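Of the protein chains in this complex, all but one are displayed in their positions.
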Amino acid sequence: MKNDTIHLMGVYTGTIMKSWFQYKVDAVLRSLAVFLREATGIIVIYFTLLKFDTLNGWDIYELLFLFSLLFLTYGVLIIFFTGLRDFGRTVRDGGFDRFILRPRGLLFQLIFSNADWFAAIGHGGLGIVLFVFSAGNVGITWNAGSVIYYITAVIGGVLIQGAIFLFLATLNIYLLETNSLKELFYWNMRKFAGYPISIFHKAIQFCMIYVVPFAFVNYFPAQYLLRKEDMAGYPSVYMYLTPAVGAVLYLVTYGFWRYSLRFYKSSGN
Amino acid sequence: MSFIEVNEVSKTFRVSKRSAGIPGMLANLVVPKYEKKRAVNNISFSIEQGEMVGFIGPNGAGKSTTIKMLSGILYPDTGSVRVNGYIPYRQRKEYVGSIGVVFGQKSQLQWDLPVIDSFELLKAIYRVPDEVYQKNLKRFMDMLDMSGFINHPVRQLSLGQRMRADIVAALLHSPQIVFFDEPTIGVDVVGKETIRNFICELNAKDKVTMLFTTHDMQDIEKTCKRLIIIDKGSKVYDGLLSGIRDAYGTTRQVDVEFAQDCTVLPIEHVEIKELDFPSGRKKRFLFESREVQIDSLMNSLLADYAIRDLTVSEPEIEGLIRKIYNGEVAQ
Partner (left out) sequence: MISLYPYFAFAKKSFLGRSAYRFDHFMGILNTILRIFIFWEIYRALYGGRAEVDGVTITMVATNFILSLGLDSVFCVNDYYLPNRIQDGSIATEMLLPVNFHGRMLADNLGNALFQLLFHFVPAVAISVIFIGIAAPADPLMLILFFLSALFGYGVLWTISFVAQMLSFWLINVWSIMTIKNVFINVLSGSMIPLWFMPDWMSGIIRFTPFSSIYFTPVQIYLGQLSLSEILQGFLIQLFWIVFLFSAGMFLWKKGQKKLVVQGG
(Lines give C-alpha, C1' and ligand atoms only; values in the text may rest on other atoms or scores of the structure.)
Protein backbone atom coordinates (compact mmCIF):
# COMPACT_ATOMS: atom_id res chain seq x y z
CA MET A 1 0.00 0.00 0.00
CA LYS A 2 2.89 2.33 0.79
CA ASN A 3 4.46 1.88 -2.63
CA ASP A 4 1.11 2.49 -4.18
CA THR A 5 0.83 5.90 -2.48
CA ILE A 6 4.23 6.93 -3.74
CA HIS A 7 3.27 5.73 -7.19
CA LEU A 8 0.17 7.93 -7.13
CA MET A 9 2.21 10.90 -5.95
CA GLY A 10 4.41 10.36 -8.98
CA VAL A 11 1.44 10.19 -11.35
CA TYR A 12 -0.02 13.39 -9.87
CA THR A 13 3.26 15.21 -10.21
CA GLY A 14 3.68 14.01 -13.79
CA THR A 15 0.18 15.25 -14.61
CA ILE A 16 0.89 18.68 -13.14
CA MET A 17 4.17 18.98 -15.01
CA LYS A 18 2.53 18.00 -18.28
CA SER A 19 -0.21 20.59 -17.77
CA TRP A 20 2.33 23.30 -17.22
CA PHE A 21 4.42 22.49 -20.21
CA GLN A 22 1.37 23.08 -22.35
CA TYR A 23 2.17 26.76 -21.78
CA LYS A 24 5.95 26.94 -21.63
CA VAL A 25 6.45 30.68 -21.89
CA ASP A 26 3.80 31.35 -19.32
CA ALA A 27 5.31 28.84 -16.90
CA VAL A 28 8.70 30.57 -17.02
CA LEU A 29 7.15 34.03 -16.77
CA ARG A 30 5.13 32.84 -13.80
CA SER A 31 8.19 31.74 -11.85
CA LEU A 32 9.83 35.06 -12.63
CA ALA A 33 6.75 37.03 -11.58
CA VAL A 34 6.50 35.14 -8.31
CA PHE A 35 10.19 35.72 -7.68
CA LEU A 36 9.85 39.46 -8.32
CA ARG A 37 6.64 39.85 -6.36
CA GLU A 38 8.17 38.17 -3.36
CA ALA A 39 11.34 40.18 -3.75
CA THR A 40 9.32 43.40 -3.39
CA GLY A 41 9.66 43.43 0.39
CA ILE A 42 13.37 42.68 0.11
CA ILE A 43 13.96 45.49 -2.35
CA VAL A 44 12.10 47.85 -0.06
CA ILE A 45 14.07 46.83 3.03
CA TYR A 46 17.30 47.04 1.06
CA PHE A 47 16.62 50.64 -0.02
CA THR A 48 15.45 51.54 3.44
CA LEU A 49 18.58 50.19 5.10
CA LEU A 50 20.77 52.06 2.63
CA LYS A 51 19.45 55.13 4.40
CA PHE A 52 19.10 53.87 7.98
CA ASP A 53 21.90 51.22 8.34
CA THR A 54 20.29 49.14 11.09
CA LEU A 55 16.84 48.19 12.29
CA ASN A 56 16.81 47.73 16.05
CA GLY A 57 20.37 46.47 15.93
CA TRP A 58 19.92 44.16 12.91
CA ASP A 59 21.98 44.99 9.88
CA ILE A 60 20.94 44.25 6.30
CA TYR A 61 22.57 40.80 6.16
CA GLU A 62 20.91 39.71 9.37
CA LEU A 63 17.57 40.94 8.11
CA LEU A 64 18.05 39.09 4.84
CA PHE A 65 18.89 35.96 6.80
CA LEU A 66 15.64 36.40 8.72
CA PHE A 67 13.80 36.77 5.42
CA SER A 68 15.51 33.75 3.90
CA LEU A 69 13.95 31.44 6.48
CA LEU A 70 10.54 32.80 5.59
CA PHE A 71 11.00 32.14 1.89
CA LEU A 72 12.69 28.77 2.24
CA THR A 73 9.88 27.45 4.42
CA TYR A 74 7.31 28.89 2.06
CA GLY A 75 9.05 27.30 -0.92
CA VAL A 76 8.62 23.90 0.70
CA LEU A 77 5.17 24.77 1.98
CA ILE A 78 3.86 25.69 -1.46
CA ILE A 79 4.72 22.23 -2.75
CA PHE A 80 2.62 20.56 -0.09
CA PHE A 81 -0.05 23.06 0.87
CA THR A 82 -1.14 24.97 -2.24
CA GLY A 83 -4.27 22.86 -2.30
CA LEU A 84 -5.16 24.06 1.17
CA ARG A 85 -4.36 27.67 0.37
CA ASP A 86 -6.70 27.51 -2.64
CA PHE A 87 -9.25 25.33 -0.91
CA GLY A 88 -12.02 27.93 -1.24
CA ARG A 89 -11.77 27.86 -5.00
CA THR A 90 -11.63 24.07 -5.07
CA VAL A 91 -14.88 23.99 -3.09
CA ARG A 92 -16.56 26.55 -5.32
CA ASP A 93 -15.76 24.86 -8.62
CA GLY A 94 -16.83 21.45 -7.34
CA GLY A 95 -13.31 20.03 -7.21
CA PHE A 96 -13.65 19.01 -3.60
CA ASP A 97 -16.84 17.05 -4.33
CA ARG A 98 -14.77 15.09 -6.79
CA PHE A 99 -12.06 14.39 -4.22
CA ILE A 100 -14.68 13.05 -1.85
CA LEU A 101 -15.82 10.67 -4.58
CA ARG A 102 -12.40 9.09 -4.93
CA PRO A 103 -11.16 6.37 -2.60
CA ARG A 104 -8.13 8.25 -1.33
CA GLY A 105 -7.36 10.52 1.59
CA LEU A 106 -8.84 13.97 1.11
CA LEU A 107 -5.77 15.83 2.31
CA PHE A 108 -3.57 13.57 0.25
CA GLN A 109 -5.53 14.45 -2.88
CA LEU A 110 -5.68 18.15 -2.08
CA ILE A 111 -1.94 18.26 -1.52
CA PHE A 112 -0.67 16.22 -4.41
CA SER A 113 -3.05 17.31 -7.12
CA ASN A 114 -2.16 20.96 -6.53
CA ALA A 115 1.55 21.05 -5.77
CA ASP A 116 2.76 24.31 -7.26
CA TRP A 117 6.31 23.50 -8.32
CA PHE A 118 6.84 26.72 -10.23
CA ALA A 119 5.86 28.93 -7.33
CA ALA A 120 8.07 26.72 -5.18
CA ILE A 121 10.96 27.48 -7.51
CA GLY A 122 10.15 31.20 -7.31
CA HIS A 123 9.91 31.30 -3.52
CA GLY A 124 12.49 28.67 -2.70
CA GLY A 125 14.86 30.20 -5.25
CA LEU A 126 14.54 33.55 -3.54
CA GLY A 127 15.09 31.88 -0.18
CA ILE A 128 18.25 30.21 -1.42
CA VAL A 129 19.56 33.41 -3.01
CA LEU A 130 18.99 35.27 0.24
CA PHE A 131 20.53 32.48 2.28
CA VAL A 132 23.66 32.31 0.13
CA PHE A 133 23.94 36.07 0.13
CA SER A 134 23.55 36.44 3.90
CA ALA A 135 24.65 33.23 5.64
CA GLY A 136 28.35 33.93 5.25
CA ASN A 137 28.06 37.49 6.52
CA VAL A 138 26.21 37.02 9.80
CA GLY A 139 28.87 35.19 11.79
CA ILE A 140 27.25 31.75 12.03
CA THR A 141 29.61 28.83 12.49
CA TRP A 142 28.16 26.03 10.42
CA ASN A 143 28.78 22.68 12.05
CA ALA A 144 26.78 19.48 12.39
CA GLY A 145 24.80 20.90 15.29
CA SER A 146 23.75 24.12 13.62
CA VAL A 147 22.97 22.38 10.35
CA ILE A 148 20.71 19.86 12.08
CA TYR A 149 19.10 22.66 14.05
CA TYR A 150 18.55 24.61 10.85
CA ILE A 151 16.90 21.68 9.07
CA THR A 152 14.52 20.85 11.93
CA ALA A 153 13.65 24.54 12.22
CA VAL A 154 12.75 24.66 8.53
CA ILE A 155 10.56 21.55 8.90
CA GLY A 156 8.89 23.04 11.98
CA GLY A 157 8.34 26.32 10.15
CA VAL A 158 6.70 24.51 7.24
CA LEU A 159 4.39 22.66 9.63
CA ILE A 160 3.40 25.84 11.46
CA GLN A 161 2.39 27.55 8.23
CA GLY A 162 0.81 24.34 6.94
CA ALA A 163 -1.33 24.28 10.07
CA ILE A 164 -2.41 27.87 9.43
CA PHE A 165 -3.43 26.96 5.88
CA LEU A 166 -5.23 23.87 7.10
CA PHE A 167 -7.05 25.89 9.74
CA LEU A 168 -8.16 28.48 7.20
CA ALA A 169 -9.21 25.76 4.76
CA THR A 170 -11.30 24.19 7.51
CA LEU A 171 -13.00 27.52 8.18
CA ASN A 172 -13.96 27.50 4.53
CA ILE A 173 -16.30 24.64 5.30
CA TYR A 174 -18.29 26.97 7.56
CA LEU A 175 -17.86 30.27 5.75
CA LEU A 176 -18.36 31.01 2.09
CA GLU A 177 -15.46 33.40 1.73
CA THR A 178 -12.26 33.33 3.76
CA ASN A 179 -9.92 35.27 1.54
CA SER A 180 -9.87 38.28 3.84
CA LEU A 181 -9.32 36.09 6.84
CA LYS A 182 -6.41 34.52 5.04
CA GLU A 183 -5.15 37.95 4.11
CA LEU A 184 -5.31 38.95 7.75
CA PHE A 185 -4.04 35.87 9.54
CA TYR A 186 -1.57 34.66 7.03
CA TRP A 187 -0.34 37.28 4.59
CA ASN A 188 -0.30 40.20 6.98
CA MET A 189 1.31 38.25 9.75
CA ARG A 190 3.83 37.16 7.23
CA LYS A 191 4.57 40.78 6.40
CA PHE A 192 5.30 41.38 10.08
CA ALA A 193 7.42 38.25 10.16
CA GLY A 194 9.90 39.71 7.72
CA TYR A 195 11.20 41.96 10.48
CA PRO A 196 12.52 41.34 13.99
CA ILE A 197 9.31 41.14 16.00
CA SER A 198 10.88 43.10 18.82
CA ILE A 199 10.21 46.35 16.93
CA PHE A 200 6.46 45.85 17.08
CA HIS A 201 3.84 46.79 19.63
CA LYS A 202 3.42 44.28 22.46
CA ALA A 203 -0.01 43.25 21.20
CA ILE A 204 1.38 42.36 17.80
CA GLN A 205 4.27 40.47 19.36
CA PHE A 206 1.74 38.54 21.39
CA CYS A 207 -0.13 37.64 18.19
CA MET A 208 3.07 36.60 16.46
CA ILE A 209 4.07 34.31 19.29
CA TYR A 210 0.83 32.92 20.65
CA VAL A 211 -1.95 33.43 18.07
CA VAL A 212 -0.42 33.00 14.63
CA PRO A 213 3.00 31.78 15.76
CA PHE A 214 5.04 33.15 12.89
CA ALA A 215 7.76 34.13 15.36
CA PHE A 216 8.65 30.44 15.54
CA VAL A 217 9.00 30.20 11.79
CA ASN A 218 11.89 32.60 11.46
CA TYR A 219 12.51 34.97 14.35
CA PHE A 220 13.34 32.49 17.12
CA PRO A 221 15.29 30.09 14.89
CA ALA A 222 17.26 33.05 13.52
CA GLN A 223 17.91 34.16 17.08
CA TYR A 224 19.36 30.75 17.93
CA LEU A 225 21.90 31.23 15.18
CA LEU A 226 22.46 34.99 15.47
CA ARG A 227 21.97 35.75 19.19
CA LYS A 228 20.96 39.37 18.85
CA GLU A 229 20.43 41.52 21.91
CA ASP A 230 16.66 41.84 21.52
CA MET A 231 16.27 38.11 22.35
CA ALA A 232 16.64 39.17 25.99
CA GLY A 233 12.96 40.15 25.91
CA TYR A 234 11.80 36.53 25.43
CA PRO A 235 12.31 33.25 27.28
CA SER A 236 15.36 31.63 25.73
CA VAL A 237 13.62 28.26 25.55
CA TYR A 238 11.57 29.68 22.65
CA MET A 239 14.62 29.29 20.44
CA TYR A 240 14.26 25.51 20.66
CA LEU A 241 10.51 25.13 20.38
CA THR A 242 9.90 25.48 16.63
CA PRO A 243 9.62 21.75 15.78
CA ALA A 244 7.35 21.09 18.77
CA VAL A 245 5.11 24.05 17.99
CA GLY A 246 4.86 22.89 14.38
CA ALA A 247 3.98 19.30 15.27
CA VAL A 248 1.43 20.15 17.96
CA LEU A 249 -0.24 22.87 15.96
CA TYR A 250 -0.51 20.67 12.91
CA LEU A 251 -2.00 17.74 14.82
CA VAL A 252 -4.58 19.89 16.60
CA THR A 253 -5.60 21.57 13.36
CA TYR A 254 -5.82 18.21 11.65
CA GLY A 255 -8.30 17.09 14.32
CA PHE A 256 -10.38 20.21 13.70
CA TRP A 257 -10.35 19.46 9.97
CA ARG A 258 -11.48 15.86 10.47
CA TYR A 259 -14.24 16.96 12.80
CA SER A 260 -15.48 19.68 10.44
CA LEU A 261 -15.81 17.59 7.30
CA ARG A 262 -19.28 16.43 8.28
CA PHE A 263 -20.51 20.00 7.93
CA TYR A 264 -19.29 20.31 4.37
CA LYS A 265 -22.04 21.87 2.28
CA SER A 266 -20.79 21.35 -1.27
CA SER A 267 -21.46 24.17 -3.71
CA GLY A 268 -24.09 25.35 -6.13
CA ASN A 269 -27.28 23.61 -7.21
CA MET B 1 -32.79 -4.92 2.69
CA SER B 2 -32.54 -3.25 -0.69
CA PHE B 3 -29.34 -2.35 -2.47
CA ILE B 4 -29.93 1.36 -1.99
CA GLU B 5 -32.00 2.40 1.01
CA VAL B 6 -32.96 6.01 1.60
CA ASN B 7 -34.93 6.48 4.76
CA GLU B 8 -36.73 9.71 5.71
CA VAL B 9 -33.82 11.86 4.71
CA SER B 10 -33.85 15.65 5.06
CA LYS B 11 -31.26 18.31 4.37
CA THR B 12 -31.50 22.00 5.12
CA PHE B 13 -29.19 24.77 3.97
CA ARG B 14 -28.76 28.24 5.34
CA VAL B 15 -28.81 30.88 2.63
CA SER B 16 -28.13 34.55 3.13
CA LYS B 17 -31.00 36.80 2.26
CA ARG B 18 -30.33 40.00 0.36
CA SER B 19 -32.40 43.10 0.73
CA ALA B 20 -32.75 45.39 -2.25
CA GLY B 21 -31.48 48.91 -2.71
CA ILE B 22 -28.91 51.01 -0.89
CA PRO B 23 -30.62 51.01 2.53
CA GLY B 24 -30.95 47.24 2.29
CA MET B 25 -27.29 46.96 1.41
CA LEU B 26 -26.25 49.03 4.40
CA ALA B 27 -28.47 47.00 6.68
CA ASN B 28 -26.95 43.84 5.27
CA LEU B 29 -23.45 45.11 5.88
CA VAL B 30 -24.17 45.40 9.57
CA VAL B 31 -26.69 42.65 10.32
CA PRO B 32 -26.88 39.85 7.77
CA LYS B 33 -30.09 37.94 7.42
CA TYR B 34 -30.30 34.25 6.74
CA GLU B 35 -33.12 31.98 5.89
CA LYS B 36 -33.34 28.25 5.96
CA LYS B 37 -33.99 26.42 2.78
CA ARG B 38 -35.10 22.85 3.03
CA ALA B 39 -33.50 21.29 -0.03
CA VAL B 40 -34.63 17.75 0.69
CA ASN B 41 -37.66 17.05 2.81
CA ASN B 42 -38.21 13.63 4.31
CA ILE B 43 -37.51 11.53 1.25
CA SER B 44 -37.54 7.74 1.29
CA PHE B 45 -37.04 5.23 -1.48
CA SER B 46 -35.22 2.02 -2.20
CA ILE B 47 -33.57 0.66 -5.30
CA GLU B 48 -32.66 -2.95 -6.07
CA GLN B 49 -29.41 -4.13 -7.52
CA GLY B 50 -29.33 -3.81 -11.31
CA GLU B 51 -32.19 -1.36 -11.48
CA MET B 52 -32.04 1.72 -13.64
CA VAL B 53 -34.02 4.57 -12.17
CA GLY B 54 -34.78 8.00 -13.58
CA PHE B 55 -34.65 10.73 -10.99
CA ILE B 56 -36.28 13.91 -12.15
CA GLY B 57 -37.74 17.17 -10.94
CA PRO B 58 -37.65 20.86 -11.81
CA ASN B 59 -34.60 23.02 -11.08
CA GLY B 60 -33.98 23.37 -7.37
CA ALA B 61 -36.16 20.37 -6.52
CA GLY B 62 -33.35 18.71 -4.55
CA LYS B 63 -32.09 16.20 -7.09
CA SER B 64 -28.44 17.13 -6.82
CA THR B 65 -28.60 17.31 -3.04
CA THR B 66 -30.04 13.81 -2.94
CA ILE B 67 -27.38 12.49 -5.31
CA LYS B 68 -24.72 14.16 -3.18
CA MET B 69 -26.05 12.43 -0.06
CA LEU B 70 -26.18 9.11 -1.85
CA SER B 71 -22.62 9.48 -3.05
CA GLY B 72 -21.25 10.54 0.33
CA ILE B 73 -20.52 14.20 -0.41
CA LEU B 74 -23.13 15.52 2.02
CA TYR B 75 -24.22 14.33 5.43
CA PRO B 76 -28.01 14.19 5.75
CA ASP B 77 -29.41 16.25 8.65
CA THR B 78 -31.83 13.50 9.61
CA GLY B 79 -32.69 10.07 8.26
CA SER B 80 -30.35 7.42 6.96
CA VAL B 81 -28.79 6.38 3.70
CA ARG B 82 -27.39 2.93 3.07
CA VAL B 83 -25.93 1.80 -0.21
CA ASN B 84 -24.56 -1.67 -0.84
CA GLY B 85 -24.23 -2.13 2.90
CA TYR B 86 -22.24 1.08 3.39
CA ILE B 87 -23.20 4.35 5.00
CA PRO B 88 -21.75 6.60 2.30
CA TYR B 89 -20.76 9.62 4.37
CA ARG B 90 -19.28 7.55 7.21
CA GLN B 91 -17.43 4.86 5.25
CA ARG B 92 -16.33 7.11 2.45
CA LYS B 93 -13.06 5.49 1.37
CA GLU B 94 -14.43 1.94 1.33
CA TYR B 95 -17.65 3.01 -0.33
CA VAL B 96 -16.64 5.32 -3.16
CA GLY B 97 -14.47 2.72 -4.84
CA SER B 98 -17.66 0.92 -5.78
CA ILE B 99 -19.48 3.89 -7.28
CA GLY B 100 -19.06 6.13 -10.28
CA VAL B 101 -20.49 9.63 -10.58
CA VAL B 102 -20.91 11.70 -13.72
CA PHE B 103 -21.68 15.38 -13.21
CA GLY B 104 -22.68 16.64 -16.65
CA GLN B 105 -21.93 20.22 -15.64
CA LYS B 106 -18.56 19.59 -14.04
CA SER B 107 -15.89 17.65 -15.81
CA GLN B 108 -13.41 15.61 -13.83
CA LEU B 109 -10.92 15.56 -16.68
CA GLN B 110 -7.64 17.48 -16.74
CA TRP B 111 -8.51 20.51 -18.84
CA ASP B 112 -5.15 21.04 -20.53
CA LEU B 113 -4.17 17.43 -21.10
CA PRO B 114 -5.14 14.71 -23.56
CA VAL B 115 -8.06 12.57 -22.42
CA ILE B 116 -5.88 9.52 -21.99
CA ASP B 117 -3.76 11.27 -19.34
CA SER B 118 -6.82 11.79 -17.16
CA PHE B 119 -7.67 8.11 -17.55
CA GLU B 120 -4.16 7.08 -16.51
CA LEU B 121 -4.44 9.29 -13.43
CA LEU B 122 -7.78 7.73 -12.49
CA LYS B 123 -6.30 4.28 -12.97
CA ALA B 124 -3.69 5.14 -10.35
CA ILE B 125 -6.19 6.76 -7.99
CA TYR B 126 -8.63 3.82 -8.07
CA ARG B 127 -5.84 1.23 -8.13
CA VAL B 128 -7.34 -0.40 -11.23
CA PRO B 129 -5.31 -3.47 -12.21
CA ASP B 130 -3.68 -3.20 -15.61
CA GLU B 131 -5.67 -5.90 -17.36
CA VAL B 132 -9.01 -4.58 -16.06
CA TYR B 133 -8.07 -1.06 -17.13
CA GLN B 134 -7.05 -2.13 -20.62
CA LYS B 135 -10.17 -4.26 -21.04
CA ASN B 136 -12.52 -1.54 -19.84
CA LEU B 137 -10.81 1.18 -21.82
CA LYS B 138 -10.91 -0.77 -25.05
CA ARG B 139 -14.52 -1.79 -24.58
CA PHE B 140 -15.80 1.67 -23.66
CA MET B 141 -13.81 3.36 -26.38
CA ASP B 142 -15.36 1.08 -28.97
CA MET B 143 -18.86 1.50 -27.59
CA LEU B 144 -18.61 5.29 -27.47
CA ASP B 145 -16.50 5.63 -30.59
CA MET B 146 -13.75 7.57 -28.88
CA SER B 147 -10.59 6.57 -30.73
CA GLY B 148 -10.68 9.79 -32.76
CA PHE B 149 -10.11 12.13 -29.85
CA ILE B 150 -8.54 10.13 -27.04
CA ASN B 151 -5.23 11.93 -27.61
CA HIS B 152 -6.70 15.43 -27.88
CA PRO B 153 -6.52 17.91 -25.01
CA VAL B 154 -9.86 18.16 -23.24
CA ARG B 155 -10.16 21.89 -23.86
CA GLN B 156 -10.36 21.17 -27.61
CA LEU B 157 -13.19 18.64 -27.37
CA SER B 158 -16.80 19.31 -28.31
CA LEU B 159 -19.31 19.08 -25.49
CA GLY B 160 -20.50 15.69 -26.70
CA GLN B 161 -16.99 14.28 -26.90
CA ARG B 162 -16.12 15.65 -23.48
CA MET B 163 -19.23 14.10 -22.00
CA ARG B 164 -18.41 10.69 -23.46
CA ALA B 165 -14.92 10.95 -22.06
CA ASP B 166 -16.32 11.95 -18.67
CA ILE B 167 -18.64 8.95 -18.66
CA VAL B 168 -15.77 6.59 -19.37
CA ALA B 169 -13.73 8.31 -16.65
CA ALA B 170 -16.43 7.44 -14.13
CA LEU B 171 -16.52 3.78 -15.19
CA LEU B 172 -12.89 2.73 -15.54
CA HIS B 173 -12.86 1.15 -12.09
CA SER B 174 -15.93 -1.01 -12.89
CA PRO B 175 -18.28 0.56 -10.33
CA GLN B 176 -21.35 -1.38 -9.21
CA ILE B 177 -23.44 1.77 -8.95
CA VAL B 178 -23.34 4.81 -11.19
CA PHE B 179 -24.99 8.15 -10.54
CA PHE B 180 -25.56 10.26 -13.62
CA ASP B 181 -26.32 13.91 -12.99
CA GLU B 182 -27.52 15.32 -16.32
CA PRO B 183 -25.21 13.28 -18.54
CA THR B 184 -26.68 14.56 -21.81
CA ILE B 185 -26.84 18.27 -21.07
CA GLY B 186 -25.81 20.32 -24.07
CA VAL B 187 -25.14 17.26 -26.22
CA ASP B 188 -26.56 17.04 -29.76
CA VAL B 189 -29.18 14.51 -30.82
CA VAL B 190 -26.78 11.93 -32.22
CA GLY B 191 -24.50 12.24 -29.20
CA LYS B 192 -27.44 11.80 -26.84
CA GLU B 193 -28.49 8.66 -28.63
CA THR B 194 -24.97 7.21 -28.36
CA ILE B 195 -24.88 7.94 -24.65
CA ARG B 196 -28.33 6.46 -24.02
CA ASN B 197 -27.51 3.26 -25.90
CA PHE B 198 -24.28 2.96 -23.99
CA ILE B 199 -26.01 3.37 -20.65
CA CYS B 200 -28.68 0.82 -21.55
CA GLU B 201 -26.11 -1.71 -22.63
CA LEU B 202 -24.05 -1.24 -19.50
CA ASN B 203 -27.11 -1.80 -17.38
CA ALA B 204 -28.26 -4.83 -19.33
CA LYS B 205 -24.91 -6.61 -19.65
CA ASP B 206 -23.06 -5.64 -16.48
CA LYS B 207 -26.08 -5.30 -14.18
CA VAL B 208 -24.79 -1.92 -13.04
CA THR B 209 -27.27 -0.13 -10.81
CA MET B 210 -27.98 3.37 -12.06
CA LEU B 211 -29.65 6.52 -10.92
CA PHE B 212 -30.12 9.09 -13.59
CA THR B 213 -31.13 12.77 -13.33
CA THR B 214 -31.93 14.73 -16.44
CA HIS B 215 -34.18 17.40 -17.87
CA ASP B 216 -34.58 15.54 -21.12
CA MET B 217 -37.55 13.17 -20.85
CA GLN B 218 -36.34 11.28 -23.90
CA ASP B 219 -33.34 10.19 -21.83
CA ILE B 220 -35.67 8.64 -19.30
CA GLU B 221 -38.08 7.10 -21.78
CA LYS B 222 -35.27 5.43 -23.67
CA THR B 223 -33.38 4.12 -20.66
CA CYS B 224 -35.38 3.75 -17.47
CA LYS B 225 -38.31 1.58 -16.50
CA ARG B 226 -38.72 3.21 -13.15
CA LEU B 227 -39.09 6.87 -12.33
CA ILE B 228 -38.84 8.93 -9.16
CA ILE B 229 -40.10 12.49 -9.33
CA ILE B 230 -39.27 15.04 -6.67
CA ASP B 231 -40.48 18.57 -6.35
CA LYS B 232 -39.66 21.20 -3.72
CA GLY B 233 -37.65 18.61 -1.82
CA SER B 234 -40.43 16.04 -1.56
CA LYS B 235 -41.07 12.87 -3.46
CA VAL B 236 -44.20 13.17 -5.61
CA TYR B 237 -44.04 10.00 -7.67
CA ASP B 238 -42.22 6.70 -7.44
CA GLY B 239 -43.13 3.89 -9.78
CA LEU B 240 -42.97 2.52 -13.28
CA LEU B 241 -42.60 4.93 -16.13
CA SER B 242 -45.72 3.45 -17.69
CA GLY B 243 -47.44 3.90 -14.35
CA ILE B 244 -47.37 7.62 -14.90
CA ARG B 245 -49.92 7.11 -17.63
CA ASP B 246 -52.03 4.86 -15.46
CA ALA B 247 -51.88 7.29 -12.60
CA TYR B 248 -52.15 10.60 -14.35
CA GLY B 249 -52.68 10.07 -18.04
CA THR B 250 -55.83 8.05 -18.29
CA THR B 251 -57.20 9.86 -21.32
CA ARG B 252 -56.89 7.92 -24.57
CA GLN B 253 -57.33 9.27 -28.03
CA VAL B 254 -58.20 7.47 -31.25
CA ASP B 255 -58.02 9.34 -34.56
CA VAL B 256 -60.01 7.72 -37.36
CA GLU B 257 -60.09 8.46 -41.06
CA PHE B 258 -63.24 7.06 -42.65
CA ALA B 259 -63.59 5.96 -46.25
CA GLN B 260 -66.34 8.49 -46.78
CA ASP B 261 -68.24 11.27 -45.06
CA CYS B 262 -70.22 9.88 -42.19
CA THR B 263 -71.93 10.74 -38.96
CA VAL B 264 -71.19 8.64 -35.94
CA LEU B 265 -73.87 8.03 -33.39
CA PRO B 266 -73.01 9.19 -29.86
CA ILE B 267 -71.18 6.60 -27.77
CA GLU B 268 -71.44 6.59 -24.01
CA HIS B 269 -68.40 8.21 -22.18
CA VAL B 270 -66.75 9.08 -25.49
CA GLU B 271 -66.21 12.60 -26.73
CA ILE B 272 -66.14 12.94 -30.50
CA LYS B 273 -64.39 15.82 -32.29
CA GLU B 274 -64.39 16.66 -35.99
CA LEU B 275 -60.85 17.00 -37.37
CA ASP B 276 -61.66 17.82 -40.97
CA PHE B 277 -64.71 20.04 -40.61
CA PRO B 278 -66.97 20.55 -42.56
CA SER B 279 -66.27 17.15 -44.07
CA GLY B 280 -66.97 14.33 -41.63
CA ARG B 281 -64.19 12.07 -42.82
CA LYS B 282 -61.76 12.54 -39.94
CA LYS B 283 -62.81 12.31 -36.33
CA ARG B 284 -61.13 12.09 -32.94
CA PHE B 285 -62.50 9.90 -30.12
CA LEU B 286 -61.49 10.87 -26.58
CA PHE B 287 -62.29 8.75 -23.54
CA GLU B 288 -61.05 7.61 -20.16
CA SER B 289 -59.36 4.21 -20.23
CA ARG B 290 -61.17 3.01 -17.12
CA GLU B 291 -64.61 3.85 -18.54
CA VAL B 292 -64.25 2.55 -22.08
CA GLN B 293 -62.40 -0.52 -23.27
CA ILE B 294 -60.35 0.42 -26.27
CA ASP B 295 -60.87 -2.89 -28.07
CA SER B 296 -64.61 -2.81 -27.77
CA LEU B 297 -64.72 0.72 -29.13
CA MET B 298 -62.58 -0.24 -32.09
CA ASN B 299 -64.55 -3.38 -32.76
CA SER B 300 -67.77 -1.47 -32.89
CA LEU B 301 -66.29 1.19 -35.16
CA LEU B 302 -64.82 -1.39 -37.52
CA ALA B 303 -68.07 -3.27 -37.61
CA ASP B 304 -70.22 -0.27 -38.43
CA TYR B 305 -68.08 1.89 -40.70
CA ALA B 306 -65.59 1.61 -43.55
CA ILE B 307 -62.31 2.80 -42.10
CA ARG B 308 -59.25 3.86 -44.09
CA ASP B 309 -56.80 4.67 -41.29
CA LEU B 310 -56.73 4.61 -37.53
CA THR B 311 -54.21 5.83 -34.90
CA VAL B 312 -54.34 5.19 -31.18
CA SER B 313 -52.23 7.51 -29.09
CA GLU B 314 -51.37 7.76 -25.46
CA PRO B 315 -50.62 11.08 -23.79
CA GLU B 316 -46.98 12.23 -23.91
CA ILE B 317 -45.12 11.46 -20.69
CA GLU B 318 -43.31 14.76 -20.96
CA GLY B 319 -46.58 16.67 -20.98
CA LEU B 320 -47.83 14.72 -18.00
CA ILE B 321 -44.70 15.40 -16.01
CA ARG B 322 -44.96 19.07 -16.80
CA LYS B 323 -48.45 18.92 -15.40
CA ILE B 324 -47.19 17.23 -12.26
CA TYR B 325 -44.55 19.93 -11.77
CA ASN B 326 -47.12 22.62 -12.27
CA GLY B 327 -49.43 21.00 -9.78
CA GLU B 328 -52.14 20.59 -12.39
CA VAL B 329 -52.55 16.94 -11.60
CA ALA B 330 -53.95 15.81 -8.31
CA GLN B 331 -51.58 13.43 -6.57
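Labels A and B are assigned to the chains in the order they are written; within every chain, residues are numbered from 1.
Just so it is clear, contacts are C-beta pairs under 8 Å (C-beta built on N, C-alpha and C of every residue); 3 or more make two chains touch, one makes a residue touch a chain.
Just so it is clear, the model here is predicted, and its values are computed rather than measured.
Engineer: Which of these touches the unseen chain: A:146, A:179 or A:236?
Structural biologist: Of these options, the touching residue for the absent chain is A:179.
Engineer: Of the residues listed, A:6, A:50, A:144 or A:237, which one is in contact with the missing chain?
Structural biologist: A:50
Engineer: If the missing chain were put back, which residues of chain A would it touch?
Structural biologist: Touching the chain left out of view, chain A contributes residues 23, 26, 29-30, 32-34, 36-37, 39-41, 43-44, 47-48, 50-52, 55-56, 175, 177, 179-181, 183-184, 188, 191-192, 195, 199-201, 204.
As a convention for this text, only the chains that are shown with their structure count from here on.
Engineer: In the complex, go through chain B and note every residue touching chain A.
Structural biologist: It is residues 13, 64-65, 68, 71-75, 89, 92-94, 96-97, 99, 101, 103, 106, 108, 110-113, 117, 120-121, 124-127, 153 of chain B that touch chain A.
Engineer: Inside the complex, what are the residues of chain A that reach chain B?
Structural biologist: It is residues 4, 7-8, 11-12, 15, 18-19, 22-23, 93-94, 97-98, 100-105, 109, 262-266, 268-269 of chain A that touch chain B.
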